[in-house]
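Here the structure comes first, spelled out in structure tokens, and everything after it is commentary.
The complex appears here without one of its protein chains, the remainder shown in place.
For chain A:
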Amino acid sequence: MVDTQTITDHERWAGVYKLLDRTSRIHPEFEPQEEIKEFIKTCKILVIGAGGLGCEILKNLALSGFGDIHVIDMDTIDVSNLNRQFLFRRADVGKPKAVTAAAFVNKRVQGVTVTPHYCKIQDKDEDFYQEFALIICGLDSIEARRWINATLVGMRDEDNPDTLKPLIDGGTEGFKGQARVILPGITSCYECSMDMLSKPTGFPLCTIANTPRLPEHCIEWASVLEWSNKHGDRKMDTDDPKDIQWLYETALARAKQYNIQGVTYSLTQGVVKNIIPAIAATNAIVAASCCNEALKIATTCAKNLDNYMMYSGNDSVYTYTFEHQRKDDCPVCSNSSTKLDFRGDKTLEEFMDYLKEKPDIQLKRPGFAVGGKPLYLQAPKQLEEALRPNLVKPLKELFSSGDEVTITDSTLPFSLQAVVTLT
């Protein structure tokens, strides 16, 4: 057996140093320097998410020679994670993912320090994100991605190079995945590609209420209709097993009534949390690509991905790499605002419904203002009541064609400035 104490740095990182000690004909600009090896050992890198992708990313980074890794995740370990989130063991169920993953890597890989942050990304302020050289995301939440993307774009000060934080974003969905490199304010950002996402499919409400045919209909009925009847205004917590159990039992009772098979606890969880089964191989491939990019960006040993790699394992192994273009009217990284055309004789309510449906916007509970004056807000109650009469007014009575409407919504990282042309 090899005594790990006697392994020199050079032996330990022999694989990585093959890339860092030699020049390349493909990438002649690269000059090997000792500082570069030192840089990956000391630069701070942040991993967002310690789930399926996060475990792979942490392992890859540690074994690539990154020495100062931070990981942030708000979740605790569930027994269903254990098949692919290999930094966790059965005894870890219930413990914070970030803490457990960090401890595992710290113990297993000599010379690396992984620092856990068991909290939401929104709990950290700009000073925190400013500390890192590079950020890698392995998230399954669109909202969290939009938030970190908008935060990093907003943090960039063109006069201060240190404020530019490259964001490497990995994502997987079943057999499909993507890895991309975002240089905030330079390349297309996450928000630029929002229109590539399809609207999550809900089920028709009438069918759910009256003629359910699928187990999913019963679950949607329980969560959309019965929940508020039984629990009033209390918000459902899809991370709370008690709430899921209630939904499961309620959906199951309804399924029995309509002779529908297939309502299970995990399907209930899947429907309400919008889960697509996770494939370990997809995570491994996407995480490998992300960490490859991290090493390339940190060391400049090769040209980094520009800027989007999509992978599909559905029929075969397929990848396609392209340069995703910045959206001129991206509400986050572009300074001009979105332009919309809408009929001036339609009401504010009709305008709101249109924005909820529009695939590249997908609002949930939007608030509207023009020039700082509110047209309609969903809360607080007193303000909502005062502004409610505006909902039935035609837009042309509320503002002029070409006015900039400020739209806020929980699904938007910040706001949407929409120049609305009334037709």
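Following the convention adopted for this analysis, contacts are C-beta pairs under 8 Å (C-beta built on N, C-alpha and C of every residue); 3 or more make two chains touch, one makes a residue touch a chain; residues count from 1.
Here is the rule we use: contacts and distances are computed from a predicted model.
Missing chain, UniProt name from the options "Ubiquitin-related modifier 1 homolog", "NEDD8-conjugating enzyme UBC12", "Eukaryotic translation initiation factor eIF-1" or "DNA primase large subunit": "NEDD8-conjugating enzyme UBC12". The residue touching the chain not shown here, chosen from A:T42, A:N83, A:Q325 or A:S410, is A:S410.
Set against the missing chain, the residues A:T115, A:Q378 or A:S401 yield one that touches it, A:Q378.
Across the interface with the omitted chain, chain A contributes residues 29, 39, 43, 122-126, 133-134, 158, 161, 164, 166, 183, 185-186, 235, 297-298, 300, 304, 335-337, 365-367, 369, 371-374, 377-383, 386-387, 404, 406, 408-410, 412, 414-415, 417.
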